[in-house]
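Here the complex is missing one protein chain, while the rest keep their positions.
After this line comes chain A, so read on.
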């Protein structure tokens, strides 16, 4: 409870982790607010079906609040004038204050428990944060947004926050690196999916580093780092110790 998890990918696509967490929390009965900026609802829905979760049903029942970034952006730009009571969460795209306050309000309103709710703890899931920088948000605004989300979801509501970011080793995108490094320092758990340094391989799709930041909560503790390699299949992902992929054994 009250944990901030950072999903990070380098040289590969870490979205399988997002799919995992989405189905994991839905199956656990939590109320999930999913800010999906990069893909459409049907994409997540189809993958979730393979993992055994029905997103449409969860949305009907109110367990899942889904913000489809692409659709919301189109509504903002091509739709009719917005109603005064419902500001678009992505309004920083077309208005000048490049702040993400409207987005944060959306998150807060969707995760605040109302009387009828019987779900377990709230969860905020973001895929992915690096897109906000591409859309014109300043890095400081993005960090502020995450800070506010942590304060309200992790501390006030005792929920969890899971965020995906992209990063590259020799990236020239300084804004992105700034955001990623800052988030790393404030995370309780970092899941870092990396492509293999030796290049592409058919049997091992990448390696995942799991960093439990025990030093964040207690001064004398060391961070715990575990490294596994993985292979993604159609319906699940298999993890194994380094060098022990099924193809080798």
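Assume contacts are C-beta pairs under 8 Å (C-beta built on N, C-alpha and C of every residue); 3 or more make two chains touch, one makes a residue touch a chain; residues count from 1.
In this section, contacts and distances are computed from a predicted model.
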Item to check | Omitted chain (choose from "Elongator complex protein 4", "SMCR8 protein", "AP complex subunit sigma" or "Protein YIPF") - UniProt protein name | outcome: "Elongator complex protein 4"
Checklist entry - For the full complex, which residue in A:73, A:102 or A:216 touches the chain that was left out? => result A:73
Item to check | Listed residues A:30, A:102 or A:131, member touching the removed chain | outcome: A:131
Item to check | chain A residues touching the omitted chain (full complex) | outcome: 13, 15-16, 19, 38-40, 42-43, 46-47, 50, 69-71, 73-74, 77-78, 93-96, 130-131, 133-136, 166, 168, 171-176, 200, 202, 232-237
